[in-house]
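The following block contains the structure, expressed as C-alpha cells.
For this depiction, one protein chain was excluded, whereas all remaining protein chains were kept in their positions.
Letters A and B name the chains as they come in the text, with residue numbers starting at 1 for each one.
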Amino acid sequence: MNIPSLTFLDFQPVLPALLLAVGGIVLLLTEVFQSAATINRAYQSMVALAFSAVAGAVAAATTLEPAREVFLGFGVSDPFSGAVTVLVCVGLGLSVLVSAGFLRHRNAERGEFYALLLFAGAGMSLLAMSNEFITLFINLEVMSVSTYALSAWLRRGTRPSEAGFKYFILGAFSAAILVYGASLLYGATGTTKLSELAGLLPAAVASNPGLTYLGAGLVAVGLAFKVAAVPFHMWTPDVYEGAPTPVSALMSAGVKATAFASLVRVFLPFAQDLGPNHAQLMTYAFAALALLTMVVGNLMALPQRNVKRMLAYSSVAHAGYLLLGVAALFARPTGGEGPLAVTPLLAGAEGAARQQTLQAILFYLLAYTVTSLGSFGALAALERREDEPRGTAWDLEKFAGLSQRKPGWALAMAAMMLSLGGIPPTVGFMGKLFIFRAAVDAGLVWLAVAGVLASAAGVYYYLRVVVYMYMRPSQDGVTVPERQWTTELALVLSTAAVVLLGVAPGTLSAWLGKASVLFSQ
Amino acid sequence: MTPLAPYLPIAAVLGVAGVLAVAISAIATFLGPKRFDPVKFDTFECGNEPIGSARQRFAVKFYVVALLFIVFDVEAVFLYPWAVNFKALGWFGYMEMVVFAATVVVGLIYVWKKGALELES
Partner (left out) sequence: MSVENVLFWVFALGIVSSAFLVILARNPVHSAMALVGAFFFLAAEYVLLWAHTIAVLQVLVYAGAIMVLFLFVIMLLSLTDADLQPGQVTLARVVGGASAAGLCLVMVETLSKTKGAGQVIAGEQTQVFGTLAEMGRVIYTQYLFPFEAVSLLLLVAIVGAVVVAKARI
C-alpha cells in the first residue's frame, strides 16, 4: 500500500481552518462542562474573536507563499486561497463582535453559536482551497450546514423557522445540483480533480458535448445559488430577514466570498483550456447572469421599507457586480468591435490582465465584507427584540432622526450606505471603480455601463436611509437598545476600514494584487 | 468471472424468505376457519370506543435522536474499510482515524453533556 508522505507543507495551509475548528471545539466543550448555576458566557465571544484573529493572522502571514498542491492534489494552497481565508477571518471577527451584544440583548448567547460560526469559517477556508469535487462538496456542506443551523438560531416565532427551513431546503437542493453536475463531469472526463479536469476537458467536449456542458452548467447553478445570483436568489430576502442579523452579515460576506472563490477556481480552467469559442460562451453566460442579477437586485431593493430586506436585495445586487468581474475574468479585449467583441484568455501575455481582474474581484469582496458587516452591525445595534414578532424591527422609520439620538451610529450607518452605493470617499467606490475598469479592459463596456446605471438606481435607496437619519424628525417613543461596546467596536472598525481604504487603498490593493494568483494559472 | 458468485447464499435466503412469507399467508387463508360477526369487525381496543385518528403527530424531540443515529451510523461506516486495512495502513492510518474519531467523539460528549440523548417531557 502506498502510504502518502505528508510534510508540514501539506498542513500549513489548513492551519487557519484547523485553528477555527479547534476554537469551535473549545467553545462547545466549555459550554457544556460549566455547571448550569454558575454559567458565565462573557468569555465566549472573546475566545471566538481570539481564534478568528489568530487564524486570520496565520493566513495573512502565509498568503504570499508560492502556489502548490497539498494533500495529493485534493487541496491547493495559493495566494488566492490565502487571501480569501483572510477575508473570511475578518468577516468572522466582526460578526463575532456584533453577535456578542446582539445575543446578550436577546438572552440567546450560547457557546454553540460561536462554535458554529467558527466551524462555518473553517469550512469556508477549506472550501477556498478545495481542488477536487468531492472535497469541494464536503467543505461546502461544512459551511452550509453551520449556516443553516445559525439562521434558525432565534427559534421563537415564525420568521427564524422560515429562514432556517427555506435556507436548508434550497441549500440542500443546490448542493445536490452541484454534486449532480460534478458527477456528470466525472462521467465525461473520468476525474474529479480540478487540476486534471483542465487537461481532459477538450477531449470530453469533443466526444461528449452534452454531458460536459450539462455538468458544467449544473455546477455553475449550484454555486450561483450560494452567491445568490438571479434567478437563483429567491431564498435571499426571507433568509436574511429571519436569520440573526450578525449571521445575515456573515452570509452576505463570508459565504458569498468563498462561493465566488470556488466559482473562479472551478471555471477559470474552462476558460483557459477550452479555446476561444468556449471562453466567449462563458463570458456571455456570466455577463448575462451579472446583468440580470444587478438589474433585478437593485430594482427589488428599491421599494423596500424594511432595511434588512433592502440589505438582502442589495446583497443580491452586489453579487451581480462581482459576477461582472467574473465575466471579465473569462474575456479579453480585441480593440472594441461591436458590443461583445472579446477574445478569450490565452496563457502568458494575458496573465497580467487576468491577475488585475482577480485583484479587482478580491478587492470588491473585501470592500463588501467590511461594508456589509458594518451595515448589518448598525442594524443589529438598533433593532429591538420587542419589535421582532411584529416584523417592525427593521422599519425605515426606526432610523428617523437617528443623527440626534445616536450620532455615532448614524455616522457609521451613513458611511456604510455611501460605501454600498459606491460614493467616494469610501471603499465601495474604489471597489466599483476597480471592477468596472476590469470589465472595460476586458471589452465588456456595455456591461460596465449597465452596472453603473444599476448602481445609480441603488444610490436612491441607500441614500434614503441617510435622509431618514439626518433629515427626518425622530418618532415619539422610539427607544434604542442599550449600548454594547463590542457592537460599537465593530462599527468603529468597519467605518474606519470603509473610509481609510476608500481614501488610501494603495497598500492593501497592492497586497491583494500579489495575492491574485491561482494555482491553475 | 462474475460479481454475483458471493451473493448466491443471499439470493437463497431471500428466496426462502419470500416463499415462506407467501406460503404462510396462503396456508392461513386457505385453511383458517372464517366465521364473521359484527363484534369481530369492531376495533379491538380494550372495550373503549376508538377516538380520533391513529396517526398522531410525532414529537420533534425524537428527531434529534434519529438524526444523531444517522450521524453515528455514517461514522461507523467509515470504520469498516479502515478496520480491514488496519495492518497495511499502520500508524499513518491509525492517526488518521484518531483525528476523525476524536472530532466525532467531541460531538458525542457534547450531546451527552447537553442532555440531548434524554427525552425531555
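Basically, contacts are C-beta pairs under 8 Å (C-beta built on N, C-alpha and C of every residue); 3 or more make two chains touch, one makes a residue touch a chain.
Since we're looking at a predicted model, the values are computed, not measured.
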Touch assignment to the omitted chain, from A:126, A:380 or A:430, lands on A:126
From the listed residues A:52, A:139 or A:509, report the one that touches the chain absent from this view.
A:139
Residue, one of A:148, A:240 or A:267, that touches the chain absent here
A:148
Using the document's definition of touch, tell me which of A:71, A:235 or A:376 contacts the absent chain.
A:71
Residues of chain B (touch criterion as defined above) contacting the omitted chain
1-4, 6-7, 55-58, 60-64, 66-71, 73-75, 77-78, 80-82, 84-85, 88-89, 92-93, 96-97, 99-101, 103-104, 106-108, 110-111, 114, 116, 120
Sites on chain A contacted by the missing partner chain, in the whole complex
1-4, 21, 25, 28, 70-72, 74-75, 110, 112, 115-116, 119, 122-123, 126, 132, 134-135, 138-139, 141-142, 145-146, 148-149, 152-153, 155, 164, 187-188, 207-208, 210-211, 214
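Definition applied: only the chains that are shown with their structure count from here on.
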Which bits of chain A are touching chain B when the two form their complex?
1, 3-4, 21, 25, 28-29, 32-33
State the interface residues of chain B toward chain A in the complex, per the touch definition above.
85, 88-90, 92-93, 103, 106, 109-110, 113-114
